[in-house]
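What you see is the complex with one protein chain gone and the rest in place.
Moving on to chain A:
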Amino acid sequence: MTDRWAPVALVLVSHSRALAEGAAEVAAQMAPGVLIVPAGGTDGGGLGTSFDLVEVALRRATDDGRSAVVVADLGSAVLTAESVLELVEGHVAERVRLADAPFVEGAVAAAVTAHGRADLGAVLASAQAAAATFGPVDVERTAPAAAPPAAAGGTSGGATAPVVDDDGSVRATAVLRNPLGLHARPAALIVRMLAHYDAKVQVNGVNAASVLDLMKLGAVKDDVLTVSAQGPQAVEAVTRLVEDVEAGFGEV
């Protein structure tokens, strides 16, 4: 298995070639270290799913010894993926999991998790947790976290140095500098950066290992983010995250 790609690959099965390729493109931009293989449409490029295309994609994703998570869009895409898994050799099938996940959100979440070299179970769980990000339909779609007062630190930048709370959590604040706020690209950068630290990290109370949870914060330029972390490398993780936020993720 080459080190060019993360140990878990993705196979994106859709009724539409354009949809599969487009979702792969979006996910790859956020997780360039993951092998993402689209399998959309029929053999002739029409709408539908092709057993052959899915099988070829699955073999391409796994033939280097890698594991793979399959994300499929509608009914027959799921059925075709299941059929392929029933027909391929056992030593391939045992390294593959079919995610019960929304197509685009599941692909993005799984890709970003896989990029951090997470194992098969973690990548699958990440894809499947993506459905929960939709929430009940009557929930207010506003950003949940009220930002704490920016003046707390009193530094010219708006960031505060990490402090240790009574419960052992490391906490600091940082101000979003980049014009577009915490959109997909910086959210993915945060998740990928934090994968290198032995720490559980939250931004405004949500799990900073989840790209979708970060995006759902809806944080915009000049918002103050509260970063907290627990674990052996909590201080390092918080310090690095504050630096990245204050640096505007390279977008300023």
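FYI, contacts are C-beta pairs under 8 Å (C-beta built on N, C-alpha and C of every residue); 3 or more make two chains touch, one makes a residue touch a chain; residues count from 1.
Throughout what follows, contacts and distances are computed from a predicted model.
One chain of this complex is left out of the view, and of "Cytochrome bc1 complex Rieske iron-sulfur subunit", "Dihydroxyacetone kinase subunit L", "Spore coat protein JB" or "ABC transporter permease/substrate-binding protein", the protein name its UniProt record gives is "Dihydroxyacetone kinase subunit L".
Per the touch definition above, the residue from A:52, A:94, A:198 or A:222 contacting the chain not shown is A:52. For the options A:14, A:80, A:113 or A:126, the residue in contact with the chain missing from this view is A:80. Contact between chain A and the absent chain runs through residues 42-43, 46-52, 75-76, 79-80, 82-83, 86-87.
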